[in-house]
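With one protein chain removed, the remaining protein chains of the complex are shown where they sit.
Order as written gives the chain letters A, B and C; numbering starts at 1 within each chain.
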Amino acid sequence: MSNKAVYLDYAATTPVDPRVIEIMQTCLSLDGHFANPASIHAKGRQSAALVSDARMRLANLLNTQPECLIWTSGATESNNLAIQGAARARAHRGRHLITMPTEHKAVIDTFKALEKEGFEVSWINPGADGLLSLDTLENELRADTQLVSVMHVNNETGVIQDISGIGLLCREQGVVFHTDAAQSVGKLDIDLANLPVDLLSLTAHKFYGPQGIGALYIADRPGNGIVPIMFGGNQERRLRPGTLPVHLIAGAGLAATIAASRLNDDTRHLQVMRDRLWDGIKDIEGLTRNGPDGNCYAGILNVSVDGVEGESLMLGMEPVCVASGSACNSTSGESSYVLRALGRNDRQAQSAVRFSFGHATTSDDIDMAIARYRWTVNHLRAIAPRSMAVS
Amino acid sequence: MSNKAVYLDYAATTPVDPRVIEIMQTCLSLDGHFANPASIHAKGRQSAALVSDARMRLANLLNTQPECLIWTSGATESNNLAIQGAARARAHRGRHLITMPTEHKAVIDTFKALEKEGFEVSWINPGADGLLSLDTLENELRADTQLVSVMHVNNETGVIQDISGIGLLCREQGVVFHTDAAQSVGKLDIDLANLPVDLLSLTAHKFYGPQGIGALYIADRPGNGIVPIMFGGNQERRLRPGTLPVHLIAGAGLAATIAASRLNDDTRHLQVMRDRLWDGIKDIEGLTRNGPDGNCYAGILNVSVDGVEGESLMLGMEPVCVASGSACNSTSGESSYVLRALGRNDRQAQSAVRFSFGHATTSDDIDMAIARYRWTVNHLRAIAPRSMAVS
Amino acid sequence: MAAIQPYNATVRECFENPDHAGDPQGDYDRVLKSTVMESEQGARIELWACVADGIIAKMRYRTWGCPHLIAAAEVLCRRLENGPVSGLSALDVSALIEQLSVPVEKTGKLLLLEDALKAIWAQHGYAA
Partner (left out) sequence: MAAIQPYNATVRECFENPDHAGDPQGDYDRVLKSTVMESEQGARIELWACVADGIIAKMRYRTWGCPHLIAAAEVLCRRLENGPVSGLSALDVSALIEQLSVPVEKTGKLLLLEDALKAIWAQHGYAA
């Protein structure tokens, strides 16, 4: 199966760029740069130099200062550190927080944990286009609001939020703004010097870096302090202790440089792939596109289809690897809460397929996906009771 | 410098075993096992199989069940999760906790954070041999004591605590026992089926696995529940969310298997190396060995020397890479709190050098270390004021 | 390495070749039919047994559900078709679970099929 697999699940995780694999390898063996960057001996200093170089590379991708970046184990940890950290650091000023039900689980569940701790959370629903309305946000902001968290690109639908507009509103009110940019870093142009974002989460394995390494950006602004969630050492300004994983950091840094260099080309390629796929399936009766045409990241196409059961649809798609709902929840069996928040019913949400593309995706891959999708939908409809038929 | 470096800092971090590097590589590229193990498509299932295989390998090393192991980003996170998690889960029963001032920073700072949260912590000093006295522990255990945390092998001195005895005492009193085994897993024989340990922290980069991956063992016993410190998904029994880093986990698993297979040979080799080093320097006037002769892990030799300044000693040792105090604090500039707890004064503590060995360490490496150490001590004593002279 | 493979070969074969899916065509002495659903939004199954000359001349099903449910219906129909009418009397669920390697958390799905067969057997009984 692995040999002929067609991988269209880049939004879940990407393969690692060959150049990134190469630099990671130079960090592993005895004659390589594997030493603890906190060690003051010569090999430790070499590791420290690699880490600082990587931090600079990531800072360049985001047009910010390396000092603003904290290495973490991924966006899940970054989200937890940002949200728990900012909420607790500002709890003496107020305990009202704002987010959306269409966020990633790592954001939603963190806010739910804070609710249990005594924080009050306003959950703002998106419009039918998946977007947060700035007017609604303005109405929800209160004197005691301390933190707003809205993701940049949605991992299921690709919807791009107006983080600049949201951030401006927050700045006006002195509210900290966090964005989960796991799906946009390395894919969309993000210029932190000119974006009113206070905290931003990212993870390297979404842009051809390794799994297990991410970062939290903390804007250098008064009042933007966070408290740590883990303790135990001087690393990362005491905000994130633990031995820095040199090969992962070096890999993440190089992945950032590569991402910056190919951003425009990639975007064009992804658009072509997505449009080819959409053109190949859009005539299917009872098909719904989840997420608006515009304001969407080109690397994701999410569709629902009437009269077809989701798990069987996934089996029929083999050997094309796609996600049903969010990859992060796909073993949980629940239908996507993101799609339900967009107004899809349970049946539609459970039949959703997320196709996501990367720079290795070819037209042949897309054609294979089209063929499998069409075959499976027809096949399952033929088996289904007539009462389920698409009218 | 890197070419002729002699690495004697294995207690800080180890290079990765070549076989481990190899399996990690099979997890990185598009045709490899890089997919998200939570994805239900074919490639996701392959990743999930690798993860479950690795969990089994680690379980075998420790003689326990794979279900008892939670992947984390390292021992720092495992310690935080275990200590914060157990303390908070049992807070309704009592808020008294016990640990020692000779623990790793990741334990100490976590307990300090809990003190701020309203927990009461008893800090038990070790005896002059570095060991926790069971009598003292018994006296400190109270009706409201909920958690005891004592490390297995000390990272600075190699002192091995009697975790079996400590655990038994805790069991008798219904107290949860956590041990930070970052320095012992893969190095000492640990049989969790027959050890009264409830929670155990480990990290792969101390036993020739990659940096950035560790685990927490949670014994399957009633009352041994913990609450998470991060939120956001179903991974790892909801105790540790985030995309599982396949290459790191596969690497950690294989490293565990390799460690098990060479444990006895390694121990013999380390003893030979340590004794050779000690024999080569023990006649130096004013030299003190930090840590007892017996009850010590063979891979570490820690010595202090009178009349010599620590930072200059480190420079004089080049190109031999050793640690001054704990590698984890070595950029902080403080003298070792572990050695001070053992009764060393500031001057002795600041001159401490930790030599630590691994299976690639050769007699030539040791002879080089002896030569550099002797030269540096003589050199610096010749420069020092006569008032500092060793009597 | 423990293969984590949610569908065994039988499930895959039945999913690819659901020969007994669809409505029954042709003339029979009796056509028994049942419809069962998990919930409004959940899995559903339609089952037909066509009796002629004292045997089950044809079995047919339609289903909206997961691959295990499709395969279970297909396997059942293959087994009963051309057999004695007494085959409709009971479904050996545990044998089916084993044959299709149904994971524990999904065994409930098969009860749907059992219910459909029971309903057909009841009809048969009333009419006999």
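Definition applied: contacts are C-beta pairs under 8 Å (C-beta built on N, C-alpha and C of every residue); 3 or more make two chains touch, one makes a residue touch a chain.
These numbers were taken from a predicted model, which means no experiment stands behind them.
Trainee: Taking the complete complex into account, which shown chains does the hidden chain touch?
Mentor: For the complete complex, the undisplayed chain touches A, B.
Trainee: Looking at B:Arg19, B:Arg171 or B:Arg347, which makes contact with the chain not pictured?
Mentor: Of the listed residues, the one touching the omitted chain is B:Arg347.
Trainee: Specify the residue from the set A:Ile40, A:Leu301, A:Val338 or A:Ala352 that touches the hidden chain.
Mentor: From the options A:Ile40, A:Leu301, A:Val338 or A:Ala352, the contact with the absent chain belongs to A:Ile40.
Trainee: Out of A:Ser52, A:Thr136 or A:Thr267, which is the one that touches the chain we can't see?
Mentor: Only one listed residue reaches the unshown chain, and that is A:Ser52.
Trainee: By the contact definition given up top, give the residues of chain B that touch the hidden chain.
Mentor: Counting only chain B, the missing chain is touched by 307-309, 311-312, 315-316, 345-347, 350, 380, 382-388.
Trainee: What residue numbers in chain A mark contact with the hidden partner chain?
Mentor: Contact residues on chain A toward the absent chain are 40, 45, 48-50, 52-53, 56.
In this text, only the chains that are shown with their structure count from here on.
Trainee: Quick check of your reading of the touch definition: is the inter-chain graph here a line, ring, star, complete or other?
Mentor: Contact map by chain: complete.
Trainee: How many angstrom lie between the centres of chain B and chain C, each centre taken as the mean Cα position?
Mentor: So the centroids are 57 Å from each other.
Trainee: Between chain A and chain C, what is the separation of their C-alpha centroids in Å?
Mentor: 42
Trainee: What's the distance between the Cα centroids of chain A and chain B, rounded to whole Å?
Mentor: Spacing between the chain centres: roughly 33 Å.
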